[in-house]
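With one protein chain withheld, the remaining protein chains of the complex are depicted in position.
We call the chains A, B and C, going by the order they appear; numbering starts again at 1 in every chain.
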Amino acid sequence: MAGNTWGRMFCVTTFGESHGPALGAVIDGCPPGLPLCEADIQPDLDRRKPGTSRHVTQRRESDQVQILSGVFEGVTTGTPIALVIHNEDQRSRDYDKIAQQFRPGHADYTYLQKYGLRDHRGGGRSSARETAARVAAGAVARKWLTQRYGITIRGYLSQLGPIPITAKDWTAIDQNPFFCPDPDLVPQLESFMDDLRKSGDSVGARLSVVVSGLPAGWGEPVFDRLDADIAHALMSINAVKGVEIGDGFAVVTQRGTEHGDEMTPAGFQSNHAGGILGGISTGQDLIAHLAIKPTSSIRLPRRSLDRLGQAVEVQTTGRHDPCVGIRATPIVEAMMALVLIDHALRQRAQNGDVTPPLKPFSLRA
Amino acid sequence: MAGNTWGRMFCVTTFGESHGPALGAVIDGCPPGLPLCEADIQPDLDRRKPGTSRHVTQRRESDQVQILSGVFEGVTTGTPIALVIHNEDQRSRDYDKIAQQFRPGHADYTYLQKYGLRDHRGGGRSSARETAARVAAGAVARKWLTQRYGITIRGYLSQLGPIPITAKDWTAIDQNPFFCPDPDLVPQLESFMDDLRKSGDSVGARLSVVVSGLPAGWGEPVFDRLDADIAHALMSINAVKGVEIGDGFAVVTQRGTEHGDEMTPAGFQSNHAGGILGGISTGQDLIAHLAIKPTSSIRLPRRSLDRLGQAVEVQTTGRHDPCVGIRATPIVEAMMALVLIDHALRQRAQNGDVTPPLKPFSLRA
Amino acid sequence: MAGNTWGRMFCVTTFGESHGPALGAVIDGCPPGLPLCEADIQPDLDRRKPGTSRHVTQRRESDQVQILSGVFEGVTTGTPIALVIHNEDQRSRDYDKIAQQFRPGHADYTYLQKYGLRDHRGGGRSSARETAARVAAGAVARKWLTQRYGITIRGYLSQLGPIPITAKDWTAIDQNPFFCPDPDLVPQLESFMDDLRKSGDSVGARLSVVVSGLPAGWGEPVFDRLDADIAHALMSINAVKGVEIGDGFAVVTQRGTEHGDEMTPAGFQSNHAGGILGGISTGQDLIAHLAIKPTSSIRLPRRSLDRLGQAVEVQTTGRHDPCVGIRATPIVEAMMALVLIDHALRQRAQNGDVTPPLKPFSLRA
Partner (left out) sequence: MAGNTWGRMFCVTTFGESHGPALGAVIDGCPPGLPLCEADIQPDLDRRKPGTSRHVTQRRESDQVQILSGVFEGVTTGTPIALVIHNEDQRSRDYDKIAQQFRPGHADYTYLQKYGLRDHRGGGRSSARETAARVAAGAVARKWLTQRYGITIRGYLSQLGPIPITAKDWTAIDQNPFFCPDPDLVPQLESFMDDLRKSGDSVGARLSVVVSGLPAGWGEPVFDRLDADIAHALMSINAVKGVEIGDGFAVVTQRGTEHGDEMTPAGFQSNHAGGILGGISTGQDLIAHLAIKPTSSIRLPRRSLDRLGQAVEVQTTGRHDPCVGIRATPIVEAMMALVLIDHALRQRAQNGDVTPPLKPFSLRA
């Protein structure tokens, strides 16, 4: 009820604050029999972790994950899998100044309004550091989806501030610190980020994610449509302000003849829908986009208030990402994996292993 | 698990198909003591119902709601409230032709892939007719929110195909068939729709919704952030392909100095956040936008397949809205009411009536 | 949250009061493809309905069920199945007298304390009449369990007040108004009940239920053990004060050598466990018992209070069962069916159709 659990079937409960002893997640509902060890999870954490380039926060965390339960002799047992990541580099003193102030655009004010108190150290629970636990849990989900269905989930940076990016080369994504799928643009991004960092300001970003290999038939009308769950999952990531499926907001000006994806015996002829119709997967590539706002913690001075309601000028020092969107790609992939495994299990509950599709055919575009 | 229930506290389960005997909803968790009768619900249904102008479907449904339980002597008792709306004008024969075909852009194909069978009459459960039940349940939620907190929820059409609309006049919204807040634009919309209807094509739309009077402190980090639940709720409406909170996708190019809403003793100085920070309401107006795709059922011929996988040309006759976005405004308001009452009750469970905010102040922009 | 939904997978939400317009249930999560019509449900309702003998309440209700959704061309579609039963014989005036009084042993007092108001007509939502909706939903669950797994669920009266009853003849159960499995005892039960009715008093009963054909491996440790869910389900039936699995309270004095069911290649050698070990089904017969208290509404005078806290003498007229346990057998079976289908679907979600049991063997006692 308090909102820290994702999923109905593959239930992930995360815990932990930015500057507490540890972060973690408990997964309840992972099918038994999946080979699993820390090495299956660590790579995704390493992709997300801070300090990997000069363009992200310089906090030093090894983000080593430990499995506390649910795995026996290298295989999941069907019982809860507890994952723990210990915090190492907490400089809580950096935050003493803001303990009594509200950073504009930040959750400081709302946490206090909601709970009547707040852990101000590094943003406490509102810190993007919480997403490390999601990435760890998502890695387990992703492994199962890949093993069982051959599904691949690929996120990337599709726009950095004013610079749009096209998905030219999937293999490039993990070879630069921006998750940028166009290697030719990397120098421009570096130069842009260097300027931004010097300016003390921050900037927004657009991310995209593509899922391939998805079976048709996943998604639960009417409220838990696959697209609705994806929107929920992606909007639950820190700083996200918009979510699109397929053509997204471009549909506003489209005509029906333009938008509706025609089918021929050779398959779907287009994918404006982004792989979802009526809230259920079509079997085409699933495509989603999201908008991430500029980091709220910036060095430049901003007008705000202290806890007594008096005017103050806030300048956030400490260590922050000038564009939180950059490190968000592994988080987006993780959330997508959590959505999909949940719907896979829901579908299996209702229809069993043999998906009913009495298809004389199954379309892929 | 099968996805037909919304909410953790104020739980709404809808049922019913486009051409079945009835639609309805059961509300479990409505606080006791709320004065309630059919007349509280009917106006919202009337705003949504078909056949009110030449610009929407001509199906004739009175959409009269009946309360079957949970109300005694004009007051809710705290027990489940069952609402039923009987279908009246089903011309199932109109759909015989498409029983064996998949309309492009429609859920025909995916329902069959998911369930192995489908009720093809009027789209069955995938029909937007299902949303009548949501509107009925939403009216109950809205009444409670208004009575207890003075909250108002106002949706409107903010773009019809290529025609952008500005919220000039709230009182105009319910005085034209488009939920258009700019009375001067109505003739242009009418003319546009007349041309569209003649063409046999359909078009997309953008809707917006503004909530005023919301207390600060609602929303459950981390997965059930208020914005995440709103994204879920709005994306669960038929034909929605994108959701934005506050500035939405415009944040991609914004700087931190531009986006972060400053605070002064006079209140928030802007509302780029759309009233939500860290997934929790700020007390400012809550603002969301959504994109609705063009209707899939159109008269113009489209390439598709039949159940045997053979190429067919589909032309949808029957009675359809050329722009499903037009009638969606009451649905958007209803879903917003369902999200908000759920978070109101969650917040009350955790913090009691006296919201803890030990505020020396409470900001409103 | 308000407690009117059973199940995580096969979710049943009931609604309706004793003297409101209708009772009903919405089932969300019924697998698609199950042949279903009203005639599949009616027999169980007829077994439970009032007025079938002089030993039960004389209220006259035909309890005709109507399916409003979720079935198309005689088969479930996977969408919500709404079931409605209209009330016919409400003599609300019978209850005018008790509107301001609390019947001892009845929910009158606690409903008022909880909700601040109550529907006093026939007990409102606290009436055992609510269970008609459960029986209807249970019939759907039972049909699926029987079709798919060959499971049978048989309840019976195992003690009426001081008269213990042994399960001598399964076929006898539905051939007398007591659900008594020993035909020779029926005259004694009739005579006992005739005397009881004349006395104006009421009496308790013990019921038992046996499930055969259950696969091994159902149940979700640790909180949702199969026995724990059964205890929850049976204790949720009106007037139940105790639940036992297998040997139940007799285990208190047993030794480990006596209780633990030995296994040989020929199968389990006994069934003290009642078919559940570690919260998971063994594949043996599942056996449970429950205790039902004497009816609270009796003609004999009792000391109580009115709403102002003043002493009154309460004598309940109206039409009541002198032993509510008698008509409870179909309800017990229904709740058992709802528990089992939920665990069947949970198990299928986790392990797929092919239950993993790498059994070289599977034991049945």
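Descriptive notes on the structure:
Note that in this section contacts are C-beta pairs under 8 Å (C-beta built on N, C-alpha and C of every residue); 3 or more make two chains touch, one makes a residue touch a chain.
All values derive from a computational prediction rather than experimental measurement.
For the chain that does not appear, the touching partners among the shown chains are A, B, C. Between the chain not shown and the residues C:Thr76, C:Ser281 or C:Thr329, the one that touches is C:Ser281.
Summary of contacts with the chain left out: across C:Ile27, C:Ala107, C:Ile153 or C:Ile341, the touching residue is C:Ala107.
For the options C:Met1, C:Ala99 or C:Ala167, the residue in contact with the chain missing from this view is C:Met1.
For the chain left out of this panel, the touching residue among B:Gly3, B:Gly16, B:Gly29 or B:Pro50 is B:Gly29. Contact residues of subunit C toward the unshown chain are 1-6, 8-9, 14, 102-107, 109-117, 125-126, 130, 159, 161-162, 201-206, 216-225, 227-236, 238, 240-265, 269, 272-274, 276-283, 291-296, 298, 300, 302-305, 307-311, 346-347, 349-351, 355-363. Residues 1-5, 8-9, 11, 13-17, 20-24, 26, 28-30, 32-33, 66, 68-70, 72, 75, 77-82, 84, 114-119, 121, 124-125, 345 are the ones on subunit A that touch the missing chain. One chain is missing from the display, and on subunit B it is touched by residues 1, 8-9, 29, 31-33, 78-79, 221, 345-346, 348-354, 356.
We take it that only the chains that are shown with their structure count from here on.
Of all chains, the one whose CA centroid is most distant from that of subunit B is C. Look at the contact of subunit A with subunit C and you find the same residues on each copy: over half of the numbers used there are shared.
Each chain gets a centre from its C-alpha atoms; the one nearest the centre of all protein C-alpha atoms is B. Work out the mean CA point of subunit B and of subunit C, and you get 38 Å between them. Once the centre of each chain is set as its mean CA position, subunit A and subunit C turn out to be 45 Å apart. Chain contacts: subunit B has residues 1-5, 8-9, 14, 114-117, 125 touching two or more partner chains.
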